[in-house]
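With one protein chain removed, the remaining protein chains of the complex are shown where they sit.
Then we have chain A:
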Amino acid sequence: MKRFSISICTLALAALALTGCKKDGDMPANQVGTVDLAFEQTVGTAPLALSTQTYTTPAGDQFKITTFKQYISNIKLTKTDGSVYAVPNSYYLLDAAVPATQELALKDIPVGDYKALTFTVGVDSARNVSGAQTGALDPNNNMFWTWNSGYIYTKLEGTSPQAPKAAGATEGGLVFHIGGFLRPNNTIRTVTLPFPTGTNLLIRTDHAPEVHLNADVMKMFTGPNTIRFATLSNTMGGANSVLVANNYAAGMFSVEHIHAN
């Protein structure tokens, strides 16, 4: 009796296993490929050069940038049929000083034709308060506020002659630490970028396409809200950070081109 029931059990398990294998082999939906997202920052049309280059805002303020770091997370790809694939656990910290951080290698993307890319500029509210983290979200990356839990989503630091400065100094500091997830000062922004007309992103098992993305840092200071460094040179969350977030949500990011590879 006992032996008999074991045999049935074994058979059932084997059947289950076989069903699983068959499904895997036959379903094209289970085929996956890769795509690289290659980010680059410009300031207006000029490439971002840390510490050396002086830029001028459309309003006429001069500035240099010494640090630029930004979280890109919750990446989603939209197929031409409108279905959406969310890349699991996608959290990346771009650092303009470390080129390797700007190449996001996305793996295990279902094969298909995709027409748009969506991502969060920053970190979703849940992960802001999820405790100890590793990788991009490690608080050791110096992008975590300890006294008011949450990540700095975009960190721009630099100098400007227009910013308030110490007596005798020619320049003052720029500290734009954009973060916060509590209303009314939530600065989490989500950006959707359709791929250029006629150029879908084709994910295939035998291709490694690259999407080249540009982030125009100047857009932090221009757009819906004109930022003048004489009046706003230092923000660490709060209402002034919302002004900057609304600016960059309105056009900081663009798809430059796609390499099919």
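FYI, a residue touches a chain if its C-beta (ideal position, glycine included) is under 8 Å from a C-beta of that chain, and two chains touch if they have at least 3 such contacts; residues count from 1.
Here, contacts and distances are computed from a predicted model.
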"NADH-quinone oxidoreductase subunit C", "C-type cytochrome", "Helix-turn-helix domain-containing protein" or "Raffinose/stachyose/melibiose transport system permease protein" - which is the UniProt name of the missing chain:
"C-type cytochrome"
One chain isn't shown here. Among A:T34, A:S90, A:T118 or A:Q133, which residue touches it?
A:Q133
If the hidden chain were put back, which of A:N185, A:N225 or A:S254 would touch it?
A:N185
Could you please point out the chain A residues that touch the chain left off the display?
2, 128-134, 138-140, 142, 144, 146-150, 182, 185, 238-239
